[in-house]
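As structure tokens, the structure follows; a few thoughts come after it.
All protein chains but one are shown in place.
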Amino acid sequence: MPGIEHANWVLGLLLAALLGPVYYFIRAARRGQSLFVRRIPGLDAVDDAMGRAVEMGRPMMFTTGLAGVGPVFFACLGILKHLVARAARFGCRMILAQNDPEVMAIAQSAMEETYRKAGRTDLYRPEDIIFLSTEQFAFASGYMGIAHREKVAACFLFGTFAAESLILAEAGQQAGAIQVAGTVSNEQIPFFITTCDYTIIGEELYATGAYLSRDPVQTGSLRGQDAGKLVILIIILAGVGLATVLSLDQGRLVQGFEVPLAKWLFGLYS
Amino acid sequence: MSEPGGRTFHERLMKVDRRLVYLFVLLALTVPLLSDFGMHPARMETAQMAFDTVEGLPAGDGKMAWLAMDWGPSTRAENEPQTQVVMEHLMRRRIPFCTFSITYQAEPFMNSLPEKVAADLNRENEAQGVAYRYEYGKDWCNIGYRPAATLFVRGLAKTKDVAGYIGVDARGTPVREIPCMSPVRTVRDFSLLAEFTGLVGAFQIWVQFFQTEDYVPKFIHGCTSITIPEAFIYLDSKQIQGLFEGVAGAAYYSKLIKGDRFDPVGHPDLATKFMMSLSLAHLVILGLIVVGNVGLWLQARAAKAKRGEGGRP
Partner (left out) sequence: MTDAWTFYTVFLGGVSTLAIYSFLYRENPFYRAFEHLYIGIATGLGMVTLLERWLWPKLLKPVLNVGAETYATPPQLVAQGADLTSAMPYNRWLLLYLVPVIFGLGYYTITSARYNWIARVVISFTLGYGGGLAFKGFFAEFIPQVVSSFKPLVVPNSLADSLNHVVFTATLVCVMTYFFFSFEHDKPGIRQASTSGRWLLMISFGAFFGATIMARMSLLIERLQFFIEQWFPNFQRLAGP
């Protein structure tokens, strides 16, 4: 396709196969069609952690880590709104530690709106939405300090994390908080598994956001992504099948771009 | 198994103060750094691949290597030795390179590290009576930090005039006036991309955008230990042709470039010292894991015995 880098008609088709279902399901959800989202066990952990904070009468703390404005953040925003709505109902304080000024502005307005909808604007405290630093470890050190000083009872770490993840989770654990984490940063999941009470793994984060918020865009995207994953899985299985047949036929190892399917599909990348 | 004070052995074991654990680890890490004892690093297949890639680059063809130093003080421990050994290898092979970063925290290192490597090699040349002197502008160039990472890298790959696109180097000299950069026109004039970082996102920017439709430079990657498992995906798909697995990769690479001069036992270099320190700490951690598991096992056995004595609690 002239003017479009790396494009051929097969990739165009693939793009349509990945994007088409997302568009279709978002429209369906917006029209009011109920889309099924599997309930993942982590959801119970979110409510349990919150219940504990309410029982103890101590604040909760939420962070989106290093997430910028993007899909991960919007999934987290769904979770945050759910938690804030419950916090408003039970009169529990929510502290939001922030690393990104753009994210902070959106989160701030979402929290205010949620408190207003719940009719508890008296509970909304702008000073509890704390901008710490854009620098990763300065943010982590600030988070540690708040967790200890405020003696938080529950910590929710949902978003994008890097090397500071263990510092954050360790701080929550030392403060005696019940912790639920969820991230798409694969390499940070092990730390959360070892230090948090429950960890939502990878894409489960999007499912959690969609399940709790029931936002048609999030639920529709999730269903559309499932369809996209199915397309990729079918391509992979077809490739594996073809590679096996060719290897048996030629008596040697045939893989990757040696498989005609790969050349036909993505020839430009070879 | 009760002991004075009323606590059993396994109870004491399970309640060891975590600060004691920190102390053990600290000692294990410090002792090798203070001593001058080193061991030969283990063979690292991935570092060997990186070495072969650099070794296979043609020298003197006017092409350069692009060193993306996307690291700062927080991952310096792992990324610095990796960057240093690649710089040394490139300088020894007289392949010019330029340093660049998408993180501003790399700035002091982009300045000091090549200077240090060049000074060491110049001293070595002097001792051996070799006239060649490694100099800024001739052997390397520091482009410095540039913001808007994705857009910058994408633009760099597409431009037909690299010097014009970059403008000036970190010292303010127009890139066109820097001798080693003068033959460079497009991304095709970079035969190698060596990227060092602890940030998966930074690495992915290079994988995704430092290429054209029909040209991808040879790519080697130095990662921190955290991201090793993820980096193997790119090695498997041949998107990278070599990998430094943390500081261990750097230690083995150092051995490869130094050849006979490499003497880790008598004169361990920085990477070797780091490796010694790491190895001892790993042994301590393994020991602590065993102790913790023994404690758990004893606890479970004691609980079972208690249930046997008094029935269900």
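We just call them A and B in the order they show up, numbering each chain from 1.
Methods note: contacts are C-beta pairs under 8 Å (C-beta built on N, C-alpha and C of every residue); 3 or more make two chains touch, one makes a residue touch a chain.
Please read all numbers here as calculations on a predicted model, not as lab measurements.
Given that one chain is not shown, what are the shown chains it touches?
When the full complex is considered, the omitted chain touches A, B.
In the whole complex, not just what's shown, which of B:60, B:129, B:147 or B:308 touches the removed chain?
Touching the chain that is not displayed is residue B:147.
For the full complex, which residue in B:30, B:112, B:182 or B:293 touches the chain that was left out?
Within the whole complex, the residue contacting the unshown chain is B:30.
Against the chain that's been left off, what residues of subunit A make contact? List them.
5-6, 11, 15, 35-38, 40, 69-70, 102, 105-106, 108-109, 132-135, 137-139, 141-142, 144-145, 148-149, 163, 166, 186-187, 189-191, 193-194, 201-204, 206-207, 210, 222-223, 226, 229-230, 232-233, 235-237, 239-240, 242-244, 246-248, 251-257, 259, 261-262, 265-266, 269
What subunit B residues would touch the chain not displayed?
Contacting residues on subunit B, toward the hidden partner: 19, 22, 25-26, 29-30, 33-34, 74-78, 104, 145-148, 150, 154, 161, 164, 167-168, 172, 174, 176, 198, 204, 207-209, 211, 224-229, 233-234, 236-239, 246-248, 270, 273-274, 277-278, 281-282, 285.
Here is the rule we use: only the chains that are shown with their structure count from here on.
Please output the residues of subunit B touching subunit A within their complex, sorted ascending.
My answer: residues 74-75, 198-200, 213, 224, 226-227, 229-230, 237-238.
Across the complex, what residues on subunit A touch subunit B?
Contact set of subunit A toward subunit B: 5-6, 136-137, 162-163, 185-187, 256, 268.
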